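Here the complex is missing one protein chain, while the rest keep their positions.
The first chain written gets the first letter, and so on, giving A, B and C; residue counts start at 1 in each chain.
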Amino acid sequence: MSPEFLYFVETVLNGLMAGVMYSLVALGFVLIFKASGIFNFAQGVMALFAALTLVGLQTGQVPFSHLINAIFGTEIHHFGWTLPAFFAVLITLAIMVLFAYLFEAIVLKHLVNQEPIILFMATIGLAYFLEGFGDLMWGSDVKILDVGIPSGGSFWWEEVTRTWASEGSDYFGMYIDKLDVVAALVAVVLVIALTFFSKYTKMGRALRAVADDHQAAQSVGISLRTIWVLVWSISGFVALVAGIMWGAKSGVQFSLSLIALKALPVLILGGFTSIPGAIVGGLIIGVGEKLAELYVGPLVGGAIENWFAYVVALMFLLFRPQGLFGEKIIERV
Amino acid sequence: MLYREAGDFKSTYAADQQTFPIKSERYLFWAFMAVAFFVVPFFINDYWEKSILVPLLVWTMVALGINILTGYCGQVSLGTGGFMAVGAFACYKLMTGFPDLNIVFVILLSGFVTAGVGVLFGLPSLRIKGFYLAVATLAAQFFLVWMFNKFPWFYNYSASGQITAPERTVFGIAVTGASSAPWATYLICLSFVFVFAWIARNLTRGRVGRGWMAMRDMDIAAEIMGVSPFNAKLSAFAVSSFYIGIAGALFFSVYLGAAEVTEAFGIEKSFTALFMVIIGGLGSILGSFLGAAFIILFPVLLKNIMVGYLGWPTDLASHFQIMIIGGMIIFFLIVEPHGLAQLWRLTKEKLRTWPFPY
Amino acid sequence: MSIHMPLNEHRAIEDFQLSAHDDHLEPGDIILDLENVSLAFGGVKAINDISFNIKKGEVRAIIGPNGAGKTSMLNVINGFYHPQQGTITYRGEKRTAMQSTEAAKQGISRTFQNIALFKGMSTLDNIMTGRITLQNKNLFLQALWHGPAAKEDIEHRLVVEKIIDFLEIQHIRKTPVGRLPYGLQKRVELGRALAAEPALLLLDEPMAGMNLEEKEDMSRFILDVNSQFGTTIALIEHDMGVVMDISDRVVVLDYGRKIGDGSPEEVSNNQAVIDAYLGVSHD
Partner (left out) sequence: MPASGMGAGAKPVTFPQYLLLNAKRLAGRPAMRFKDLGIWQTWTWAEQRDEIASLAIGLRELGLKEGEGVAIVGTNRPRLYWAFAAAQSLKAIPVPVYADAVAEELAFVLDNAGVRFAVVEDQEQVDKLISMTEKVPSLEVIIYDHARGLRDYDHDNLLDFTVVQDGGRAKIASDPAVLKDWEADIVASDGSEISAILYTSGTTGQSKGVMLRASASVKAAEDTAGFDNLTDRDVVLAYLPLAWVGDHYLNYAQAYVSGLCMSCPESTETVAENLREVGPTFYFAPPRVFEGLLTSVMIRMEDAGPFKKRLFKHYLGVAKKYGEQILEGKSVPLMGRISYFLGDKLIYGPLRNVLGFTNIRVAYTAGEAIGPDLFSFFRSLGVNLKQLYGQTEAFLYVTCQKDGDVRADTVGPAAPDVEIRLSENGEVQFKSPGMFTGYYNAPEKSAETLTEDGFVKTGDAGVFDQNGHLKIIDRAKDVGKLTDGSLFAPKYIENKLKFFPDVKEVVAFGDGRDNVCVFLNIDLTAVGNWAERNNISYASYQELAGLPRVYEMMREHVNSVNRDLAEEPMMAGAQVKRFLVLHKELDADDGEVTRTQKVRRGFVGERYAPLIEALYDGSTEKYVETEVTFEDGRKGKITATVKIGDAETYPAAGVKEAAE
């Protein structure tokens, strides 16, 4: 096979990996939108917050240290102990569930039948709040996150792919980051678990009922509040996983919260209400971006990565407003 | 309590439909305008101009624009930052391209340029609604910022990618550039805001405004009654972008003086604009003023308290600031989804029916 | 800039006409003709080959059990749904697929089954919105306001005030519609439809959910509209008593088909209609 083709395959593979990351974040959006009709803009910041908490716990950092020092003039920073990754992840998950409970009790309860635009803006408020709170709690410097996921290029894969190249070509094999592979696997596992959960378990069915019609679900005895707490906890968990993957890849920093903006085009393609849609959408955008960077980028001055996904989604939207898998909306008068 | 309306009857429709039907409010408004135009310029200093009054006025102009689009016509837009950039760059190119053209015309022209761009990015609103439209405008935001960054022609091939505003005068008084006096910049911004708030008031109470509000409340019924979505939505995008274009031009030429696109016109500008309109009150001209005042003055207040008074480091103060603003937004959406304007309307009604409960 | 008129001209409310959409047709001519109209939503046939006409100046009732296709028929007439087959001729002009805004401009206005008022506006603004198709001052004049735009708005306000006086809702002129009781909201919606000075007024169950007294009022208003303004009215209604009293001709739909058409008496003793209403099983 010719190097160009191999190079193309490599880009596609990397694209798929990136796509998986997008769909991971998109998944969080879809879950919350399906269950409560809220477009949770704060999903990205939740991932950032989860990652910050994880790193903070792992390194035994004192929460709100910056604030305490400012008030009492003390200089404490670390507790001194470090926590193995596994426990840190568990505690962070517990924190995310607590956060879901608090958010539902304090905010969602009061905004039950508000128009979607009001709920959407509440999540923007939540995003700002969480960002400030996260920085306050763990400091806003860039942190390295290492939970024992192998990272770096996989030499084994490079060797194998080099042999595919036709003789005499100076092709050095494909560069695949091990981390991306792990992330892809985790994502696949997560998707299967979620689909299984929502299809076959009692709670899952309740979740889909609430997504369809709040009043109807309540009338058959499903308590809206527990469902919402459950949903926000699951999306908190998804945010944690996304936070870990993104954090491990590019470090835990503010730009992590911008991935939410990345997930939007994915949702457009896949439709807001379908889990498979989120996955397929994510892959399309991932691959599309990488290929566009490769071929279209140079013509137009490069770095078209951040707006290309939107244009694709926009074009798609004009022809099929309800996305890949969403049902056609018939307007009744 | 404060209102004495007995005997204040209306004998013409014009009087019945005016902005301030109650006499005492009319006097209060004109008194306030007199102070703003004739008293403040004498007492303004650099600090007040640069960090409070001029940003407040420029952001009020933005809030007016967004209020027309989202508040009155119901079309959510996250592209405000990008459209401000269009205003700014149009202003820059016009200033450098036509040195002797008066700054006021330059600003107005940049408004029209932005209106054109706004209509272009408003086209998707004909087919898609709600979140999808928000995403489409987000595409505009990223695309525009990328465009102004990538093509040197926009910033006249300057090495740093920055655009700086040369000095321009109105009636001989420097308004842009380094040597512009605080009161001059304040007055030009104030005049723009005053005129265009009045125009916004006119637009929203006539046929156009009713068409927008009909489109916002129930677009199917509006369409069936003859409000064509094409005219209503695109006129809303055009007028809104016009306002944001002017604000962008003022923001760059009068307020900043020099600007780098990614830093000055990023996505957080779009969020700030949206917060102003939510907290201020969707669908109310007064709401735009109140929202802008809140979002601009509140952080200044916080900074003075935390940094000045408590002596905390500035980054800690900024974290607190973001957190509190996020918290305030949620608080407002719960307590009064229609914002400060609705709170003001309720207090006014309570005062008018005082001592009876409202 | 105030409009002050001597009482006579101002007060000549009783014989004010809603004549923006007058046409050359004489009362009794056919204003709307539907031939073999069929409408389907993905396999579900809502309207199945229906033909009937409406004469100018008459009160034409469209009745039938729930789900018979009445509201869909109304949506076809005002261009909101586009039928797959059949032709619609309005005032002599055959109409192909037409936007509903176009229908509004040609003088077709309607009320809705479950009230579609603009919650964010007061009664006065809601009815003023009905005037939109008749106002034409462009955006820049509106921005200037003082001058032509204000003058036009006040002229239209005067017509709206006459409609408010006609419907006796002066006391709720400035109340937000969200706070009005059901009966009054229905009347405001009628006012909004009248404000467009329609040649053809489509009423979608104007008396649903009303008590006897409110029904009497609404019937009186409908008859007054028909007699004073000569507006042709197409009326969807369940209450046979009302239909018998106020309609000139009746068309009966059932499962998307026309099973009866004629004067109220003819229709009421047409066997197919009785079966449809008594729910006799279909062959």
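Rule of thumb we're sticking to: a contact is a pair of C-beta atoms (placed from the backbone, for glycine too) under 8 Å apart; a residue touches a chain by one contact, two chains touch by 3 or more.
Bear in mind the structure is a predicted one, so any value in this text is a computation, not a measurement.
Asker: Determine which of the presented chains are touched by the chain that is not presented, and list them.
Answerer: B, C
Asker: Of the residues C:Lys162, C:Arg187, C:Lys215 or C:Arg249, which one touches the chain left out of the display?
Answerer: Reading the full complex, the residue touching the unseen chain is C:Lys162.
Asker: Could you tell which one of B:Phe42, B:Tyr157, B:Tyr309 or B:Phe356 touches the chain left off the display?
Answerer: Counting the whole complex, the residue in contact with the absent chain is B:Phe356.
Asker: Can you list where chain C touches the absent chain?
Answerer: Touching the chain left out of view, chain C contributes residues 4, 6-8, 10-15, 124, 157-158, 161-162, 164-166, 168, 170-171, 173, 224, 227-228.
Asker: Footprint of the hidden chain on chain B, which residues?
Answerer: Answer for chain B: residues 1, 3-13, 15-16, 353-357 touch the chain left out.
We adopt the following convention: only the chains that are shown with their structure count from here on.
Asker: Looking at CA centres, what chain is most distant from chain C?
Answerer: A
Asker: What whole-number Å value describes the gap between the mean CA coordinates of chain A and chain B?
Answerer: Spacing between the chain centres: roughly 33 Å.
Asker: Whole-Å distance, chain B centre to chain C centre, using C-alpha means?
Answerer: About 41 Å, centre to centre.
Asker: Where does chain A touch two or more other chains at once, residue-wise?
Answerer: Residues 333.
Asker: Pull out every residue in chain B that's touching 2 or more other chains.
Answerer: Residues 220-221, 224 of chain B touch two or more partner chains.
Asker: Once bound in the complex, which stretches of chain A touch chain B?
Answerer: Listed in rising order, the residues of chain A that touch chain B are 39, 66-67, 70-71, 107, 110-111, 114, 116-118, 120-122, 124-133, 135-136, 140, 261, 264-265, 267-268, 272, 300-304, 306-307, 310-311, 313-314, 317-318, 321, 331, 333.
Asker: Could you list, by residue number, the parts of chain B that touch chain C in their complex?
Answerer: 11-15, 17, 199, 202-203, 205-211, 213-214, 216-218, 220-229, 235, 239, 283
Asker: Show me the residue ranges of chain B that touch chain A in the complex, using the header's touch definition.
Answerer: 76, 124, 127-128, 130-132, 134-136, 138-139, 142-143, 146, 150-151, 220-221, 224, 267, 271, 274-275, 278, 310-313, 315-316, 319-330, 333-334, 337
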